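The next block holds one structure in the form of structure tokens; read it before the comments.
Up next is subunit A:
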Amino acid sequence: MLGEGIIKGMTETARNFFGSYIDSDRLVTVQYPEQRLPLKENTRNFPFLVHDGDDPEKGLRCVACKICEKECPPQCIFIVLERDEKGKPQKHPKVFDLDISVCMSCQICVEVCPFDAIKMDTEFELSHDDRFRGLLLDKKQLAKPNHYYHKIHPVEAAEVDERLAAEKAKAEAKAKAAAAPKPAAGPAAATAGKPAAPRQPVPA
Partner candidate 1 sequence: MNATIELEATGKKSNFEILPKVTPAGEISGEFLEVSMGPHHPSTHGVFRMDVTLDGERVVKLKPVFGYLHRNHEKIAEGTAYLASMPYTDRLDYFCSMTNNWAYALAVEKLAGLQVPERAEYIRVITAELTRLQNHACLCGFLLQDMGALGTPLMYAFREREKILDLFEALSGSRMMCNYMRFGGCRVDLSPGWIEETKRVVENFPRFLDEFERLLSENEILIARTQGVGVLPAPLAINASITGPMLRASGVNYDLRKADKYGIYERFQFRVPLGDHGDVYDRYMVRVLEMRESLKILQAALRDIPPGPISDPKAKVRNFRPKAGEAYGRIEAPKGELGFYLISDGSPNPYRYRVRPPSLINLTILEDMCLGHIIPDVVVILGSVDIVLGEVDR
Partner candidate 2 sequence: MDPVFAFLALLTTAGAVAAVSLRNLVHCALCLVVAFAGLAALYLQLNAQFIGFAQILVYVGAVAILIVFAILLTRGSEPGNQPILSSSWQAGLGVAVLVLGALGVAVASSFVRYYPVSPAPQPTVRELGEQLMTNYVLPLEVIGLLLTAAMIGAVIIAMHEKQGPR
């Protein structure tokens, strides 16, 4: 009969109208500035630099190896290596700029970093009134302490710390065993591709 489908549809919208008052599964809107959803462990937004200890300048894990600069797909990272007066490289970035108006949050810098120095931040309220300078983050703005990393990605950070500690211990042991004057050259590059190594498999 003509009109049957229309009446069916009308009952459906009526059900949704009333359902939105009682069923929390229907009214899923989050009232954003007041209400916030808890961020997921894996959430990523823009990268930041991890530093150990309290000094954001000295504690930076970054050694200015420029791998991330090279691998970054939109080329948004800009690194200048620090050199001392004699021009000897210092394993420390002099400039580390990241243009977040260009960055596309792909996490490839994190994946390629052999030193676990760059990680993804979850901060997303980054609006700024200067679209050029305000969105070009420098070293100071990017450096964030390790405990901040623990706060935003607890599981991942714990893994990273564990791995770094293990590597450090291994390097020290090796150095001791060899008792050679030459220290182990940086953390092993073996971890290169796996910043977030497989977690415990979930039972199916």
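How these were chosen: all candidates are chains of the complex that A comes from, given by their letters.
Convention: contacts are C-beta pairs under 8 Å (C-beta built on N, C-alpha and C of every residue); 3 or more make two chains touch, one makes a residue touch a chain; residues count from 1.
This one's a predicted model, so the numbers in the text were calculated from it and none came from an experiment.
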{"item": "Complex member touching subunit A, one of 1 or 2", "value": "1"}
{"item": "Interface residues, subunit A side, partner candidate 1 - complex", "value": "2-6, 8-9, 11-13, 16, 25-26, 28, 40-44, 67, 71-73, 104-108, 111-112, 120, 155, 192-193, 196, 198-204"}
